[in-house]
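Here the complex is missing a single protein chain, while all its other protein chains stay put.
We call the chains A, B and C, going by the order they appear; numbering starts again at 1 in every chain.
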């Protein structure tokens, strides 16, 4: 509720760090660079403008699959919750200020405007060894892991669409 | 300017139609189902709510790569410009009303929360045989095709990040 | 969870319909026009492109305040959950297909790029006469009404910011 959702289109600027929380929940983390583009009216072409860097975090199946799929420099589209965190280190650790523009990812994919991708569905049983709710409670407030949405009925959906949706759901639970 | 940007997380509900415009610009089109999720407080779990259907369109390299990569039922994240079009068929064709919620895609990727993807970069030379500007002018107003953004300097980017960004750009233009 | 959030910038295309559900929950509804803009390179200026129409719905305090504040033609910014609904009327009612691109609003405001606004805070006691949860359950799935977020602590927020945030919260509950 009231989350600031954001979609980043850019490149993985670091390798993916993949680890487990103490409760056994997979977590993945990498930095992402998003570069905006401007149309240069004088030269009549698009040119790069500024680059913003974000820390992208993910949990559970998304974390596992990102770690297995994403390499440094690859083009990505990332959708998630944005938050800006700032603080100061303790005096013992230097007392410096720190900042982070973080995106807690809901969905991450390779940007197909730059290349092709061969996708392989992963069943959830393998990637969520622990009960997600209790694990989440101890580790982090947001990363609600939800099973893939099945596609429900719509009066105007064609039969083909419904069949496709049904087979999609079927292949998830199979 | 003033475009309504939207990010859909869902499934391809139809196969991808891939064709060329009369000017030779590749175009891809498919239907997408996005299902929202609700937390059922009584049963203490997430359940499917409604499904919305959208027509997703893409052009040029994105169109080629989507056609080569996306199959019916696969989970996707789509970012693009939303528009709602409505009208009436000519009396000769039945006079029925038609309606389309369309997303002109800027980026499309497989949603890694459901599986893994092996990404392969495609060089632009292959997929844009015609000068994009003139081709676009005759076919469609929006699909501005832009080269991949290179990653520019940032004081706070670490050396690793800059190196990663540089190698990313390198592999694009190579 | 997994909602498709969208932000519309445009104009109220109809007057606001304001009514109560059978459970006594205020509801407001109006149509909104969002027109995209394109830069015409030949004429070197921005021109109107297409207009999309949406049905904007709101509940409770937002519904009351929109009804009290918004007139036809006024420029607005609307943030909320998008859904696309389609169906067919019953044969008795003509059997025609119907469509709706709806936005269930989380926030609505007059767009200050077109004019000024004098804002007056309304206390919640007046506008939510019934327990929101139970009322919502019978009427509509989404419109979770939440009290205004108070502004919590942040290490990097200046004293002025914290004071401002505190006074904001104070005036809400006063």
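Points worth noting:
Methods note: contacts are C-beta pairs under 8 Å (C-beta built on N, C-alpha and C of every residue); 3 or more make two chains touch, one makes a residue touch a chain.
Please read all numbers here as calculations on a predicted model, not as lab measurements.
Mapped onto chain A, contacts with the missing chain fall at residues 1-9, 34-39, 46, 49-50, 52-54, 81-86, 96-97, 99, 101, 141-142. For chain B, the list of residues touching the undisplayed chain reads 1-2, 5, 39, 41, 44, 85-88, 97, 99, 106, 144, 146, 149, 154-157. Against the chain not shown here, chain C presents residues 5, 7, 9-15, 31, 33-37, 46, 48, 50-51, 53, 58, 61-62, 65-66, 68-77, 79, 106-122, 144, 146-154, 156-158, 160-161, 164-165, 167-168, 171-172.
As a convention for this text, only the chains that are shown with their structure count from here on.
Per-chain Cα centroids separate chain A from chain B by 16 Å. A straight line joining the Cα centres of chain B and chain C is 27 Å long. Counting partner chains per residue, chain A shows two or more touched chains at residues 5, 106, 144, 146, 149, 154, 156-157.
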